[in-house]
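Missing here is one protein chain; the remaining ones are kept as they sit in the complex.
Chains: A, B and C, in written order; residue numbering restarts at 1 for each.
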Amino acid sequence: MDELMEFLEELHPDVDYETCDTLIDDGILDSFDIISIISEVADMFDVTISAEYIVPENFNSAQALYDLITYLEDEG
Amino acid sequence: MKKKLVSLMLVIMVCMFSLVACGGGDDKGNDGNNDGGGASNTPGDSTSGYTFEYKGTSISVNTAIEPVVEKIGDPTSKFEAPSCAGQGTDFIYTYSGFEIDTSPAENITNAIAAIIIVSDEVETPEGITIGSTKEDVEAAYGTDYTESNGMMTYTKGDMKLNFLLKNNVVDSVQYMSNALN
Amino acid sequence: MQFVSYSFLLFLAVVFVVYYLVPGRFQWMVLLAASYVFYLFAGPKYLIYIMATTLTTWLAARQIDNLKARQDLYLEENKKSLSREEKKLYKTATKKKQRLVMLGALLLNLGILAVVKYTNFAISNINAVINLAGGKPLGFVSLVLPLGISFYTFRALSYLIDVYRKTIPAEKNVFKFALFVSFFPQLIQGPISRFTQLESGLFSPHRLSWKRVSFGLQRILWGYMKKMVIADRIVIGLNTMTGDTATYAGAYVLVEVFFYAIQLYADFSGGLDMAIGAGQIFGVTLPENFERPFFSKSIKEYWNRWHITMGAWFTDYIFYPISVCKPMLNLSKWSRSHLGPVLGRRLSVYLSSFAVWLATGVWHGASWNFVFWGLSNYLVIMISQELEPLYRRFHQKFDVNGNLLYKIFQVARTFLLMGFLRMYDCFDSVLTTWRMVAGVPFGGNWNILWNGSLMQIGLTAADYVILGAGILLMFLVSMSQRSGSVREKIHAKPYAVRFVIWTALFMVVLLTGAYGIGYDASNFIYNQF
Partner (left out) sequence: MKRRKIFWRRFFRVTVSGIVICSMLFLLERLLVPKYSVGTQDGAMIAEYYDDAPKHNLIIIGDSEMYENISPLVLWQNYGINCYIRGSAQQLIWQSCYLLEDTLRHETPEAVIINITSMQYAEPQKESYNRMTLEGMRWSTSKVKAIFASMTEEESFWEYVFPLLRYHSRWNDLTEDDFRLMFSEEPVSLNGYMMQVGVKPAENVPAGRPLADYAFSDVCYEYLDKITALCKEYGVELILMKSPSVYPYWYDEWDAQIKEYAEKNQIKYLNCVNNEEIGLNFQTDTFDGGLHLNVGGAEIYSNFLGRWLQSETGISDLRGDSELSHEWEQKAADYDAKKSEKYRELTDS
């Protein structure tokens, strides 16, 4: 989680990831950011987030993203 | 699971295909387009059909009459036929051997609607005139024509070239605009 | 049947009456019948195409679901006897079958689209090669381009892929699915909706709601105003200019940039207003396709606000799948270690974006103009992406964020940039476009902007007054829209005020609309796509 947070902070230093849960809905993260996150996640957790999981609900908050990663880790 | 998405790569492949397969024609294709575009965009120069020639001036249907008269001189006579209810006026310019009919068109007040050869004093640039045989016409214009009621019709661009036959001999040659007749 | 036609209004009225007369559970059937009648108007020979797409995608989706059901049943029955490994193996086998089915339907439908839309484009290019070699050129084939094929194919494919991804279950009723594919308001020019967006609207019963119907009609009227008063008027001047590149060069091209931006927006978004309004009349909420795109501050933002449903489709079904597929992730990993973190991180984005923009270009039309148009967009987006840090530094140094003037500058910059890119649409070849655009500063004819030359392009002073007023109205409505639905705001006013507003708009469309004899009956620009 911390690792992930660090990366996200780096991506958009001005966003408070602890509280924000409208990262997609408010257009803070765009498609390029999402790709960066996914390739980073692939490195960090050895988890591939395939296209079907790229929906707003999974990327709207850092927590949601982390939950998704955990879920995929279990699945794999 | 991730591999399945390779399938979607195929979407791209389809697109790529057109690019790769046709890449060789790129330059040529564009050049061709460009030339064609430049020419056809010159106003009043829609010479895509057959043209008639008189005194070295080419005359084609769907163009304005005034510049033609300027070059080939005034007609021997000019007849004016106003349409009913002020819907524009048709003119018939008679020269020796042929006549030119004009009608009002969208952007041209007096557009050439028809050029009619009536005697063998003049001939088409391809050498056909009154008295030529059907075979002469075929030799000059090819066999890609339609025939009905003794009239041979060659269609080209926005016009028709008609040869009216009487006893297998050309009786009338008519350059006709499709839009204005 | 065009949206701007007497027959469409009559058709809509008939469907409306029948729709609200039949019992709720039959309403969707009325829409299906209406949609097919609507399609028949375009010509019976087109029906086969849309039916083929409907059937194949529906069958494939059902098959995918069946495979899943069979797998679940098998695993349930043999819960105890199977090892974890065996279960996994079975699952992989199922997945493989599902993929085959999905791929088959996908390629088939893309194949149909490619054949009808791109055959002649391919032939013309092959001919260019043949010409070069001195051979005899191939003849063109006259294939009919079925009405709205790009739109309904994309809609059907999004459904197919979503079912495959298990985002949605397959629809059991083929007729219901047929309605989703063919729903007539969105048949001609979108939006490219998703199954989940329309499902409840299309299939649940609707009672006649005064407000919803009047809102729908108001939306249609607003669309007519954009299309008929503005787009169909300005197009007269635009066609005069673009049709004669020899006369109308230099500063004229700048005028064309503005004219075409306005015309395309008014035409396309107006058409979408009509589509969405028509949907609303039947209680079906179609997704929005525009969000005041000309207020965008960057090209990237512009593409999130213009033709939204198409952009979303390409993002979801091309951009993401390519960027997160295994080879791409590996490539990204490799490039990060070999090319450094900056370029490495972006390589995959650049590659997938390239694919998206190539596809977007080709989707818009079968010509090199559109290919170059798409790739130019790509280039501009990538360059501005690269310049991002520079901008950031600039913004930090000069505190311009929030500065109104700076915002206006950004909006104007985006508008002009997009406007010039759009010129690919207006000329007959890529080279002509380059020549015309490059010639803007060298025309030496800036005086045409004020010396009355613009009165000679088929538009009268009265036309300019109407255009000015119409564009101002469009602008004001957009401004007002930023703080919520304009129709809701008007709805809150007393009846007399509402009546005056909507009647006035109706009269404006009726009297100043560029329709009927004397005006070129221009088709919706987006019909051919």
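By definition in this document, a contact is a pair of C-beta atoms (placed from the backbone, for glycine too) under 8 Å apart; a residue touches a chain by one contact, two chains touch by 3 or more.
Source: prediction; values computed, not measured.
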Out of all the chains shown, which come into contact with the hidden one? B, C
Please pick, from C:S200, C:Q396, C:N447 or C:T503, the residue that touches the omitted chain in the full complex. C:T503
For the chain that's not shown, point to the residue among B:I72, B:M151 or B:A179 touching it. B:M151
On subunit C, where is the contact patch with the chain that was removed from view? 6, 210, 460, 462, 495, 499, 503, 506-507, 510-519, 521
Residues of subunit B in contact with the chain that isn't shown? 77-87, 92, 94, 99, 114, 116, 118, 148-151, 162, 164, 171-172, 174
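Just so we're on the same page, only the chains that are shown with their structure count from here on.
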If you average the Cα atoms of subunit B and of subunit C to get two centres, how far apart are those centres in Å? 39
From the mean C-alpha coordinate of subunit A to that of subunit C, what's the distance rounded to whole Å? 29
Do you know which subunit A residues sit against two or more other chains? 48, 50-51
Hey, what residues on subunit C touch two or more of the other chains? 317, 321, 324, 326, 329
What residues of subunit A sit close enough to touch subunit C in their complex? 27, 30-32, 34-36, 38-39, 42-43, 48-52, 54-55
How about subunit C: which of its residues touch subunit A in the complex? 165-167, 300, 304, 315-317, 319-321, 323-324, 326, 329, 332-333, 345, 348-349, 352, 385
